[in-house]
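To start, the structure under review is shown below, and the notes come after it.
Removed: one protein chain of the complex. Kept in place: all other protein chains.
After this line comes chain A, so read on.
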Amino acid sequence: MITLQNVTKRYGTFEAIQSISLHIKPGEIHGIIGASGAGKSTLLRMMNLLEKPDEGDVIINNKKINHLKGKEIRHIRQSLGMIFQGHNLVGNKTVFGNVAVPLEIAKVEKKHRTERVMESLQFVGLETFKDKYPRQLSGGQKQRVAIARAIVNDPKVLLCDEPTSSLDSTTTMEILEVLKQINQKLNVTIVIVSHEMDVIRSLSERVTVMADGQIYDVVDIKPTGVHKIKKGAATFVEQLKSGGDSNHS
């Protein structure tokens, strides 16, 4: 689905990403975990070229995309959904208006838009909120609108950068459930970045553990329940492999 091949990203002389290779399989939920500053966001943002690699290739569906320009890049971004820690909704647009924007950008015909927006809103359970404004919603609802907006254009991949980091644990579980549904029912590949072990563990099938701009390990796991968080790449791996409920901190 998405392949990063020896990608390097520098900010000045600092190498935020050091020659990383990573393959995201079609249909999987791939977690990326690591301490703050490890380069998780940078790696994720390379997948839709929000950051261009200084070296190496980004390959989507067997096509190198890192040398594309303007319009073609925008076209690729339109086919990849993305959500963030903040909902980043437009406060002056209704829920419906917000979700409709990607369709307007992709120049989807007007007559098809309403149906697709409503489908998307139904999927996140907010169809009755379509005429509300973001300020009238709870944090979790706003994030669900952001998810609806990210999937309205039928993306094959959904990139998530700390999507639950500003939510409480109950709301986090709700959002993770929605993401699971998107993966299973809509067959969307998901890449999720988090520094929270419980989030990664309850969702992902494969986890990339990052430290200092490099991949420390890639671990296959079966998604399970909620576990406590510990810091440090080695501890992340240890917890992922062991089932993780020993040595709570």
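Everything that follows uses one rule, which is that a contact is a pair of C-beta atoms (placed from the backbone, for glycine too) under 8 Å apart; a residue touches a chain by one contact, two chains touch by 3 or more; residues count from 1.
Rule of thumb we're sticking to: contacts and distances are computed from a predicted model.
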> Just by its UniProt name, which of "Xanthine dehydrogenase family protein molybdopterin-binding subunit", "D-methionine transport system permease protein", "Phenylacetate-CoA oxygenase subunit PaaA" or "Lactate utilization protein B" is the chain not shown in this complex?
Replying inline: "D-methionine transport system permease protein"
> Which one touches the absent chain: A:34, A:56, A:102 or A:213?
Replying inline: A:102
> Which residue numbers on chain A touch the omitted chain?
Replying inline: 48, 50, 71, 73-79, 81-82, 84, 86, 88-94, 101-102, 104-106, 133-135, 146, 149-150, 153, 159
